[in-house]
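First the structure, which I've put down as structure tokens, then a few questions once you've had a look.
Only one protein chain is missing; all other protein chains are in place.
A, B and C are the chain letters, set down in written order, and residue numbers restart from 1 in every chain.
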Amino acid sequence: MIRFSGVSHRFGEREVLKPFSLELAERRIAVIGANGSGKSTFVRLINGLLVPTSGSVFVDGLDTKSDGKGVRGKVGFVFQNPDNQIVYPVVEEDLAFGLKNRKLSKDEIARRVETGLARFGLSHLAKEQTHRLSGGEKQMVAIAGVTILEPEIIIFDEPTTLLDLRNKRRVARTISELEEMAIVVTHDLDLVAEFDRALVFDEGGLVFDGKPFDAIRHYEGLMG
Amino acid sequence: MIRFSGVSHRFGEREVLKPFSLELAERRIAVIGANGSGKSTFVRLINGLLVPTSGSVFVDGLDTKSDGKGVRGKVGFVFQNPDNQIVYPVVEEDLAFGLKNRKLSKDEIARRVETGLARFGLSHLAKEQTHRLSGGEKQMVAIAGVTILEPEIIIFDEPTTLLDLRNKRRVARTISELEEMAIVVTHDLDLVAEFDRALVFDEGGLVFDGKPFDAIRHYEGLMG
Amino acid sequence: MISAYRPGTSPIHRLAAGPKMAALALAGTGLFFVTGLAGTALALAVAIALYFVAGLTLRDIWQVLRPLLIVMLLLVLAHAWLNGWEAAFAMGMRLAALVLLAGLVTLTTPSSAIMAAIETGLQPLAKLGVDVEKISLALSLALRFIPLIASVGAEVREAQRARGLDGSLVALAVPLLVRTLKMGEDIADAIDARGFGSTRK
Partner (left out) sequence: MNTKDIVFIALFAALTAALGVFPPFTLPIVGVPITAQSMGAMLAGSVLGAKRGSLALALFLVLVAAGLPLLAGGRGGFAVFAGPGGGFLVSWILVAFVVGLLCERFWRNLGFFQALGINILGGILVLYPIGIAWISLTTGLSYVEAAAGSLGFIPGDLIKAAIAATVAVTVRKSYPLIEAPRRA
């Protein structure tokens, strides 16, 4: 369970998130809203990559401020730009990266990497240099690198950006099949139509909280 | 008019575009296809950022091989990843960048930058640091930076990636209102539904060339 | 560009990276004490022979030596002028042998194995309180970043060219740096998000 208590955030002078409180417990949560409305900032607060300038964020009772490492063990994060997510020069090494931080055995790592590659249709690229991949291929590697860690909550910031239909469906399916709680920031409204809950942000404020169908209508209203 | 004559392209061992010949003269041309199918490679050949490993590409009779600079004066390019496109640290400086290379007067530059900012709803970000912008804001800056140069042909590689509904519509409208010829690579099929012509790539081959309606059907067929 | 590795199954290929690099270091130091014509000629012959043992060809030898050819030529000439031909040839052959041996290690060892060997070599330092995990992350990251920076550079240049500026290196430096730094920040976030380290401020 995620709890925001009296949270707001500013970068320097600029208030990018106005004060709000919130609890999240649903399995599929969508975050939508205009460009620059504060969505990415909002989700970065959840795994402690950002610490709120006021208020507190708790994940399963852990304060992101004091227990960032613990929180990040529970919360996986797939970033907007896959180039910045890929840490290792070779695809299979990159998938192994997070697992190594967990101090798993070599065999266990190799086994999980293989499964992870297969799950995302990446087996044929296992030995490929990551910088050689096309945009869509990189995106799939980034997603695989996080889901392989089997976190309890996974945040996706624009996961279907740059993907073709086949890969989009693959990602949509992956998200829908996840055991874990998923929070998805996206402009791809189809992707979240079946979700349990949707939040709409606008100009730094949480302006709607409800079912996706209504949230999308609200959002479309905002967009004029 | 753009003419591909017996063009193919390889990176090292890998043939990423199989031989093809083609003429493009329509005002609105869509390029669709799977991830890694060669779309970006194809459009980079048009403004001479890539030179084909065999065959030739001509733009209004200019060979991209021998007259790259002349070709790039005619062909603007909005890149897939806005981060790569933005070359200056401040938004208004970045918009001015291309104009400065044209040796326009200071006043003229300032005037055009102002119009350009307003046209894309960016005026309030004029003094902002480009690398601090949200993903969508960057995308708009990138598009503004190219259209401000008023080229004869503009290539958009995934222009609506990362954009919210309002900005998507803004870009769609911008493209439809352009005087210039526009070539749009995209996974956003709605964007190109009304175009004059659509090319479908698959595994490095040009596999379909016709009306968007039929092209989209063909593409969906490929995606299974 | 990063890896000159030629896959193979020769005894030299099969030798573990650590011992190979240690042997190279020893040979390199040892060669410093070999000054005569006969000694250096022998060293050079051994180095060349090892290439054939590794299943490499004259072409590989040429490719390893080529970048250094001019340097060696100039050095030999300067040396000959100062100390006479014999000393000059000896020095030239010693240098060629050194370069060939170093090249042999690079050609027969994948860079990931070199990295792993460095990491193993660093292990004893852990006892002295050095954070080996961080060092090995830094090593891998540097390798990942070389093509990334090169492609950022190419992309920034491409974007500049697309917008009418051809080939100004100074104009390239600032955006390249700013983009690279921003990228670094994002990558650090991604690394932490995948469970590395604990400190964060």
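Some notes on this structure:
Everything below uses one rule, namely that a residue touches a chain if its C-beta (ideal position, glycine included) is under 8 Å from a C-beta of that chain, and two chains touch if they have at least 3 such contacts.
Not measured: the values here are computed from a predicted model.
When the missing chain is restored to the complex, the residue among C:12, C:98 or C:159 that touches it is C:98.
Per the touch definition above, the residue from C:38, C:128 or C:170 contacting the chain not shown is C:170.
Only one of B:131, B:170, B:197 or B:218 touches the absent chain when the whole complex is considered: B:131. By the touch criterion stated above, the residues of chain C touching the omitted chain are 1-4, 21, 24-25, 28, 32, 67-68, 70-72, 74-75, 78-79, 82-83, 87, 95, 98-99, 101-103, 105-106, 109, 111, 114-115, 117-118, 131, 134, 137-139, 141-146, 148-150, 153, 169-170, 173-174, 177-178, 180-185, 187-188, 191-192, 196-197, 199-201. One chain is missing from the display, and on chain B it is touched by residues 89-90, 129, 131.
Criterion: only the chains that are shown with their structure count from here on.
Chain centres here are Cα means. That of chain B falls 39 Å from that of chain C.
Taking each chain's centre as the average of its CA atoms, chain A and chain C sit 38 Å apart.
Counting partner chains per residue, chain A shows two or more touched chains at residues 81, 83. Looking at chain C, residues 183 sit in touch with two or more other chains. Residues of chain B that touch chain C in their complex: 47, 49, 68-69, 72-73, 75-77, 79, 81, 83-89, 97-98, 101-102, 131, 145-146, 149.
By the touch criterion stated above, chain B contacts chain A in their complex at residues 33-37, 40, 80-81, 83, 132-137, 139-140, 158, 161-169, 187, 219-220, 223-224. Considering their complex, residues 2, 112, 140-141, 143-144, 147-148, 151, 183, 186-187, 189-198, 200 of chain C touch chain A.
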